[in-house]
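For this depiction, one protein chain was excluded, whereas all remaining protein chains were kept in their positions.
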Amino acid sequence: MFPERFTTIRGLDPKDLCSLLLLTSRMKSHPERYSALLRGKTLLQFFVENSTRTRMSFEAATRKLGGSSIAFAASTSSFQKGETLVDTAKVIQQYGVDGMIVRHRSVGAPDLLADATGLPVINAGDGSHEHPTQALLDAFTLTEHWGLDSQDALGKAEFPFRGKRVMILGDLRHSRVARSNIHFLTALGAEVHLCGPTPLMIPDLSYFPAVHTHSFPDRGASGVISSMDAVMTLRIQVERQNQGNIPSLTEYREFWGLTRERATRLKPGAVVLHPGPVNRGVEIDAEVADSASSLILKQVENGVYARMAVLAKVFSKESAGVLS
Amino acid sequence: MFPERFTTIRGLDPKDLCSLLLLTSRMKSHPERYSALLRGKTLLQFFVENSTRTRMSFEAATRKLGGSSIAFAASTSSFQKGETLVDTAKVIQQYGVDGMIVRHRSVGAPDLLADATGLPVINAGDGSHEHPTQALLDAFTLTEHWGLDSQDALGKAEFPFRGKRVMILGDLRHSRVARSNIHFLTALGAEVHLCGPTPLMIPDLSYFPAVHTHSFPDRGASGVISSMDAVMTLRIQVERQNQGNIPSLTEYREFWGLTRERATRLKPGAVVLHPGPVNRGVEIDAEVADSASSLILKQVENGVYARMAVLAKVFSKESAGVLS
Partner (left out) sequence: MFPERFTTIRGLDPKDLCSLLLLTSRMKSHPERYSALLRGKTLLQFFVENSTRTRMSFEAATRKLGGSSIAFAASTSSFQKGETLVDTAKVIQQYGVDGMIVRHRSVGAPDLLADATGLPVINAGDGSHEHPTQALLDAFTLTEHWGLDSQDALGKAEFPFRGKRVMILGDLRHSRVARSNIHFLTALGAEVHLCGPTPLMIPDLSYFPAVHTHSFPDRGASGVISSMDAVMTLRIQVERQNQGNIPSLTEYREFWGLTRERATRLKPGAVVLHPGPVNRGVEIDAEVADSASSLILKQVENGVYARMAVLAKVFSKESAGVLS
């Protein structure tokens, strides 16, 4: 599978993804069984882009598996002195860490670092490319909600999400979360619908599996949002609103926001997700984010277990016995 | 008492405060007895305002009790992305920490976070409201100096500080340290005198217990400083001097600074405190800060034990047996 790195969802086959979902489920049911899996191991958190949420989630996952984390603080680093990324990585490798969790603004940086160092690497978000652990936690949260988190549902069905419709709504163009989710959800058989302002659509969809695209969630004849089983709203980078891609935050909310009013048109049982941090009143209304159909806090909680599963798989050589 | 949060001194009764002073004393005499009290517990240091001193003091206290700390770095966090405080807290709660130590510029933030998360919370300073562990360490430092740190003195006397006069001198208006100390010292029977420039006096004293106020420490007929048993000098925020509250740092020192000359007018045995960091030559002269009557370094040392006591009390459900 991916013995030594976890940098993309693209290219993984459905069986591997189901096996990760199952392992996430087992981490959640019996975390204590895995509490010594990373004993004695030190993982470098190589976060060159700001992040508190993902970093803390990985730190909690590492701790729950018995390992320890050290942080690489980019803002005080040699990066500011002009050193190349590969040089920095080779230097870090000499300090005796057992693996790296990498977030970087450049597409491909995690693979570059894995190649350069030979260390196990997990991608915690690279540019607008992929954020694979987020896709795993999102898929697991849906799996759990749909009652599919069992050996039966995941181990036997070829496409456990078949028949489910998921909309990803918002700034798709800049979103690595969207890209990883497209790969994950379609691989398991879901019907994926992308919806957002035209300038924020993914430019070249031919690289991706077949999806449906929509300019608006509920206008015209389509009114597509009302047929969805799940809607993943994406964060609007407020700092990007002056780049001409969206008219204004108020108008964004009016046309694409998951407002209280718009949420009433969801079908019964449909659920709402958001990778966070949430701009309440922009891409999603506070009432919707806090409603019973919102899985947002579940996502955060499951993030720790999803990352435990990925850590376990990446270090699976040593832990093969425990995991099977 | 306060089973799950420690956010204000106001409202605690004298017996509880004495019990905390006693516990601080026991932490100082026999720290090794408590070295497993927080074993397996992870405390989040949620410091949204800059701080090294208080943060390191809590970290040392946590470590001495066998627990571990993780830091939330506000400057790299979702705060900069517009997430609400409560959303951030709920997210953090999912990471499986056992409690939070909170510093925040907003009054009431620690209680808000305790309400939102249900986690044990210790206030490490909120706006100009309270800094309760500082008041505990200050009161303990005086207790120790006055020879009152015994079961007899603290367990039996109703008001162990009766007959003692303490002046708090400086920028009272912006000081959470002053406010927590007013509550603590008056509750134990001390006579509290506030002294500082009129624009820096606490605006509405009716909220507080009865105190004496003075515009100058030693001018006119009063010359009140010479009758004090202790003088707590407060830090002048140098960066605030252009807001029109004080004429200049030189004049501040002349009228309100605890200069070498002014210190000679203290009565024999009177002691000097400062919460730090000290602006030498502004609110206190270097010679006074380093003199035999200065308890400033004692305060820092005792801060670790005071915080150990508070941590022990906040987690007292599990530690009841050890503490009684």
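Each chain gets a letter, A and B, in the order it is written, and its residues are counted from 1.
Here is the rule we use: contacts are C-beta pairs under 8 Å (C-beta built on N, C-alpha and C of every residue); 3 or more make two chains touch, one makes a residue touch a chain.
From a predicted model like this one, the values you see are computed outputs, not experimental measurements.
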Residue in contact with the excluded chain [from B:Ala36, B:Val86 or B:Leu297]: B:Leu297
Candidate in contact with the missing chain, chosen from A:Lys90, A:Arg162, A:Arg219 or A:Arg260: A:Lys90
Chain not shown, touching residues in chain A: 42, 70, 72-73, 76-78, 80-84, 87-88, 90-92, 94-96
Chain B residues that touch the omitted chain in the full complex: 50-53, 56-57, 59-60, 63-64, 75, 235, 238, 276-280, 297, 300-301, 303-304
